[in-house]
Structure formats: C-alpha cells, structure tokens
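Here is the structure we will look at.
Here the complex is missing a single protein chain, while all its other protein chains stay put.
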Amino acid sequence: MDTRFFVIWMEEITAAVRAGRDHLTRLDAAIGDADHGTNLDRGFAAVAEALAARPPDTPGGVLVLAGSTLIRKVGGASGPLYGTAFRDMGKALGDAADVSAAELASALEAGLAGVRRLGGAEEGDKTMVDALAPAARAMARTVDAGGDPEEAFAAAAAAAEEGAKATVPLVARKGRASYLGARSAGHEDPGAASTALIVGALRAVATRRSPRSESRP
Amino acid sequence: MDTRFFVIWMEEITAAVRAGRDHLTRLDAAIGDADHGTNLDRGFAAVAEALAARPPDTPGGVLVLAGSTLIRKVGGASGPLYGTAFRDMGKALGDAADVSAAELASALEAGLAGVRRLGGAEEGDKTMVDALAPAARAMARTVDAGGDPEEAFAAAAAAAEEGAKATVPLVARKGRASYLGARSAGHEDPGAASTALIVGALRAVATRRSPRSESRP
Amino acid sequence: MKKLINDVGSVVTDTLRGVAAAHPSLRVDIENKIIFRRDAPRPGKVGLVSGGGSGHEPLHGGYVGYGMLDAACPGEIFTSPVPDQIVRATTGVNGGAGVLHVVKNYTGDVLNFEMAAELSDDEGVEVARVLVDDDVAVRDSLYTAGRRGTGAAVFVEKIAGALAEAGAPLAEVVRVGREVNDRSRSFGVALSACTTPAAGRPTFELGEREIELGIGIHGEPGRTRAAHREARELVRIAMDAIDDDLPLSGETLVMVNGMGGTPLMELYIVFAEVAAYLKEKGATATRRLVGNHVTSLDMLGFSVTTCALTNELTRLWDAPVETPALRWGR
Partner (left out) sequence: MKKLINDVGSVVTDTLRGVAAAHPSLRVDIENKIIFRRDAPRPGKVGLVSGGGSGHEPLHGGYVGYGMLDAACPGEIFTSPVPDQIVRATTGVNGGAGVLHVVKNYTGDVLNFEMAAELSDDEGVEVARVLVDDDVAVRDSLYTAGRRGTGAAVFVEKIAGALAEAGAPLAEVVRVGREVNDRSRSFGVALSACTTPAAGRPTFELGEREIELGIGIHGEPGRTRAAHREARELVRIAMDAIDDDLPLSGETLVMVNGMGGTPLMELYIVFAEVAAYLKEKGATATRRLVGNHVTSLDMLGFSVTTCALTNELTRLWDAPVETPALRWGR
C-alpha cells in the first residue's frame, strides 16, 4: 500500500464518519454526552484539510499527520486516543514508501498499544479497545495465514464490527459511560462503533482498489 | 336582609370562588397572568376567617370587614378593586341592622362607583366593570319596578353573567389584558367572570332563604 | 409540572427562608414577607422600597443592600404585594428622610403601592414614587394600562439607590429615578411560556418553531406570535422596537436579561448581537449586564433593556453596591 492508499483511507473515514455522525452522537447520548459524532466529524474534516494542505509523502507521514490533527482538533477522550493511535501507527511504519499487509497489521497493533497505554482500558471495559483489539488480532492472523490485504482488512473490519456489537451487554469501566454503572449495559459503545467505521473504511478502500474486486461483477 | 344574610353571602362567595378557582385562573392565563383564581380564593378564605374571628354586628360591618380583608390579603389589581367595592358598599349601608333590596341596590352602585374611581375603567374596557355595572343597573331596575329581593338578585346575577360573557369579543383597555391589544379579543375577562360568581352568590343565598323558594318543589 | 418546591402553597415563604439562610446581610421578615437590609433604617438616608409579584427573582429581593434597595416586598407569584406589607416595609426603612417607592407600572402594583403610600403618610412618613414603564412592546395610550415596567427597574433601583446612599434628599432621588426611567427602554422575546406552580401548566402553548414577540414578565403572551429564527434576527427585532421609540446613540447602559430558563451561554450569544447592533447605530454599550435579572419563573427567552447614559448616571451606576444579585466596589 502506497501513500495514496492511506490518503484514500483517510478520505473514506471522513466520508463514513460524516454519514455516521448522527448515529454516533445518538449512541453517545445514551451512555455519554452526545458529542462523539460531532467530535469525529470535526476531526476528520480537519484531517482532510490538513492532508490537502500539506500532502505527506509516506504512508507513515499520512498517519502521523492525521493523528496530530485529531489531537489538535477533536478534544474529548476520543481526540487524544484516536490521535495517539494514528500517530503510533504512523511512527511504526517509519519512512517506508510502500507498506505490506504484515507491516500494516503490526502498525495497527502499535496503535492499539498506544490507546491502551494512554487510556488504560482493557478489553471488556466497553471502549474502542473492544473493537480495535479484535481487529488487530484478526488482521495479524489473516496475514500470518497468508491472506492477501483485502482478506486481512475484511477480517479486521468484521472483527471490529463484531467487537463493537459485543460491547452492548457490557458494563462500562472506562470513559464517561462508567459513571452509569449497570445502566451502561444494553447500549453499544460509541467509540467501539466509530472504530468499526474506521476499520471498515480500510476494507472499503482495499475492496475498491483491489484488482481482484475490480474483476468481480 | 340582616347581618346573617350578609355573612352567608360571603360564605357563598367563598365556596363559589373555591369551586371556580381553577376556571378563573385559566381565564387569566389566556389574557393575563394566571393568578386570578388563586388571588380570590386566598382573599375569600381570609374573609371567612376574619368574619369568624371578629363577627360584625351590622350588614355594613360585614361588607367593610370583607373589603378590608381583601385589600389586606389579595394583592394584584383585583384586591384593591374588590376590596374597595365591598368597603364602599358597606359604608353606603351605614349602621343599619336590616337592609332593604333598594338599599342594597344603591350600595351596589356605590361599590361600582368605587371600582370606577380607583381603576378608571369604563364599560366596554373588558374588566369587572362590564359585569358589575349591568348587575347594579338590573338590580335597581327590578327594585324600582316593585320586584322582591329574590327577583332583584336574580336579575342582577343574570345581568352579571351576561355582562361577563359579553366581554369575550371585546379588546381590553384596562388591566394586563390591554397589553395584548387585539389578541385579548376572544377570551372572557376573568374579573368579569368572578363578578358574575359574586353576584350569583347573592342570588343563591336569597333563593335558598326566601320563603317563596322554600315553598317550591 | 416538575419544580423544586415543597408545596404549591408555600413557594414564596420557602423562597424567603432560603434567602434568609443564604444572605446574612439581609434581615428577612418571613411572616410579613419583607426583605430588609440588615442595617435598615439608616438615619438621615432616604429609604428605597420596591416590590411586586414573586417569580421575577432576583428582582426585587436580590437588589436589597448597600447602595440599592432598603427593603423589598415580594407578593404571591405574579401578584403585587398588599398595602399592609408595603406600609410595614416603608415605616421599617424610614430614617427620617422619607421613602421612595419604585413601582413597576401594573394596575395591581400601582393600586397597592398607592394605598400603602396613603397609609404611610398617615403614619407620618413622607413617600414619593418613581413609576417604571420601559416596555416598548406596549403602546402608552388611552387603550392600554400604559407601558409595563420591566428591566429598567434594575437600573432605577441601582442608580437612585446610589444617590440615596450618598445622602441626597428625597426630591433628588426621585428626580434621578425618573430620569433613568425616561431614558430606558425594553423589549422581550419568549421561546416558551412559563408554568406557575398554582396553574401547573404553561400559561400558553407555543409550537416547536413558534415564539412570542413583545412579552412582559408575567407569562402573558406577547403582542404577536412569530416564527423562531436566529439570535441575530431576534435581536434586530427587539432593538429596532427600542430604537424606533427612542433612537439609540452615545453611551448606553445595556442589560441582556434571561427570562429564567435560558442558559447564560445563549444570553452571551444575544449580547454579542446587541453590541453589534449598537455599534451599527453609532452607540456603545459602555456599561453592561448579562444574566438573569428580571425573570418570569422558568420561561425561555430574553429581554434587552437600554438606558441612554449621562455622566451623572454613569457615575451612580459605577458607585459601590453590595446586594445578592449585584455587587461591586465593596
């Protein structure tokens, strides 16, 4: 995957977040403070602007710029967390001009580690980690098993979606949903839902760009 | 009519205002400030208490005490206006121990004059005067024509009710309904409605106490 | 109706208990419903008494204290106080220099204060009155009870209070109070009705996109119903109404007032537009108040009050004041 691929991934996220904004905000209204959709929409709109203004020339550069922009523009819990995730992914990719699926898989693990370090959440705490961790695992597993990028991203996206849905019955232990105690159960975590959008965007980009998918009907 | 008659009139008003309280307040909500029912209810409850605590020994004494109590307890526009009406009626009756229908009719005119002097409202301004003035006229007319008290009070009550209903299409020129300008039309004036209750109570007392009505089925 | 009250019948008394507990600088006669400055009467100082229906908090009790009112008489909700209460307040603050009644122009307030003034006179207290009637939404004509008194009450109480505190005689205090009123204008906009505890439901119904223009402070509907629109447009309507009546120019004291349920954030948004409007007219908001000052229970909305300043009025506005709702210089 080249720089262009990562730029398109960011554009795809921007579009997905714009489309999902009100849904994310509604999820946040139920167990948080009704701003998650607006937060990410503001953030990724700024990412698109930043990428257009100062186009990076490496995949790592794209992700670091995206992460820094999220930190600068989002605020809230998700700003520093997603910002760190993208920055740490970008840093893991170094200066490489082209990135393999295996490299991206381990970058995703670096991003997850960044979120964990900063936010201290474990899996099962009903946060974005519940979507990001299974996604990173699924991607690594598929790549290890010899899957191509498209398969790896599809597996990651499916795992993220599943992880997000699986937050519904959980009782939150991190973030503001934790204030609700047992009442947080029964609702999907907005951050897990947005992670599913972000990883889903990766699948969408790969599917669209892959020669295999282009040859399909 | 003796002192007892006037005490019962006051009791009858107290009961009628209690029963009509929420209706009066609703009328006041439409074109005023939603307190007329509560105001009069508070006032006449205090009148009942005052009469029990310091029973006057003349009809005039009953009315003056009622008026003073209304002034002391009601506040708003209706407190001083009704207070003055009852006080001026009472003063017109002087020390008489028994009062004829003719005397009561001219006392009612004195009460009306007091309201007019204090509030400056003319008939047609959409105020209590629109019920009180026709009531006073009807009572005087019936007495002049040789009617008995029961007939005089019935005529007064009917005139007050009619006068109150006739305020519906009017545009207010006095009191807070006047702030609404043309929008005050289409609503009954709360003060006119309460005047109809007060005069109606007079009819109720007379009807109950009159030998004629007692001989009816 | 959900309100933080104990009982519909005890709302005013319970409020006074809270005021008494919260402000040791005040002496609250709960039985007679009077909020006194603790050190009243002050010998030789003109006393200032105001009052009106409850439901407009902090008006008037929140303006009792050094440099402003000596006593306030809260009536029942939206019901003017009664003469006895006003007489008791008047005699209680009389320091021998006479007492000023600041009365908002409503039939009920006018009649009850008038009766109280006569009775106080009988007791040998000299009483004068400043009638506040600043609301341009109401035409002052034979066909109305005259303009309503609204936000300018705060200006009159502050400025006349400062002059009284400085030891001026009653006639002077009356003069400056009238001058403030003459130079003040208000206009209000409601986004919702209010709910009186006794009625238990809103005094009128507004649709999801409807508003009332030209409201007073008693939950009554305004002069006209209109479509909701952005703050900038609402401010233009209010300011045009004021400017039509008394052209805005020069140094201006401006209050953007919340009706009780409107958050401060929105009042600042309104204030930004008011300041911009004034600038357009070549006037400046040299003195400013933004907040809930003259409210209508839980009503959503705002009012703007302006006062064309003079050097004297500015100086008196700036003089120290120490009340629960307005405090500076001490």
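Letters A, B and C mark the chains as written, and numbering starts fresh at 1 in each.
We take it that contacts are C-beta pairs under 8 Å (C-beta built on N, C-alpha and C of every residue); 3 or more make two chains touch, one makes a residue touch a chain.
The shown structure was predicted, so the numbers you read here are calculated from the model rather than taken from an experiment.
Visitor: Using the touch definition from the header, name the shown chains in contact with the chain that isn't displayed.
Guide: In the entire complex, chains touched by the missing one are A, C.
Visitor: Consider the whole complex, including the chain that is not shown, and state which of A:Lys91, A:Arg176 or A:Arg209 touches that chain.
Guide: A:Arg176
Visitor: Taking the full complex into account, find the residue in C:Asp39, C:Glu118 or C:Glu230 that is in contact with the omitted chain.
Guide: The missing chain is touched by C:Glu230.
Visitor: Given the contact definition stated above, which residue among A:Ala77, A:Leu93, A:Leu112 or A:Ala159 touches the chain not shown here?
Guide: Among A:Ala77, A:Leu93, A:Leu112 or A:Ala159, only A:Ala77 touches the chain that is not shown.
Visitor: Pick from A:Thr3, A:Thr25, A:Thr58 or A:Ser194: which residue touches the chain that isn't shown?
Guide: A:Thr25
Visitor: So that we can see where the missing chain sits, which residues of chain C does it touch?
Guide: 2-7, 11, 14-23, 54-55, 57-58, 62, 191-192, 208-209, 211, 228, 230-232, 234, 260-273, 275-276, 285, 288, 290, 292, 295, 297-298, 300-302, 322, 327-330
Visitor: Kindly note down the residues of chain A that lie in touch with the hidden chain.
Guide: Counting over the whole complex, chain A touches the hidden chain at residues 25-26, 29-35, 37-39, 42, 71-81, 118-119, 171, 173-176, 178-181, 183.
Following the convention adopted for this analysis, only the chains that are shown with their structure count from here on.
Visitor: Viewed as a graph of touching chains, is the assembly arranged as a line, ring, star, complete set, or other?
Guide: Its topology fits none of the listed shapes; call it other.
Visitor: Between chain A and chain B, what's the gap in Å when you average each chain's C-alpha atoms?
Guide: Taking the average C-alpha coordinate of chain A and of chain B, the gap between them is 76 Å.
Visitor: Once you find the CA centre of chain B and the CA centre of chain C, what distance in Å lies between them?
Guide: Chain centres of chain B and chain C, defined by C-alpha means, are spaced 33 Å apart.
Visitor: Per the centroid of Cα atoms for each chain, what is the distance between chain A and chain C, given in Å?
Guide: Here the centre of chain C sits 55 Å away from the centre of chain A.
Visitor: On chain B, where are the residues touching two or more other chains?
Guide: Correct list: empty.
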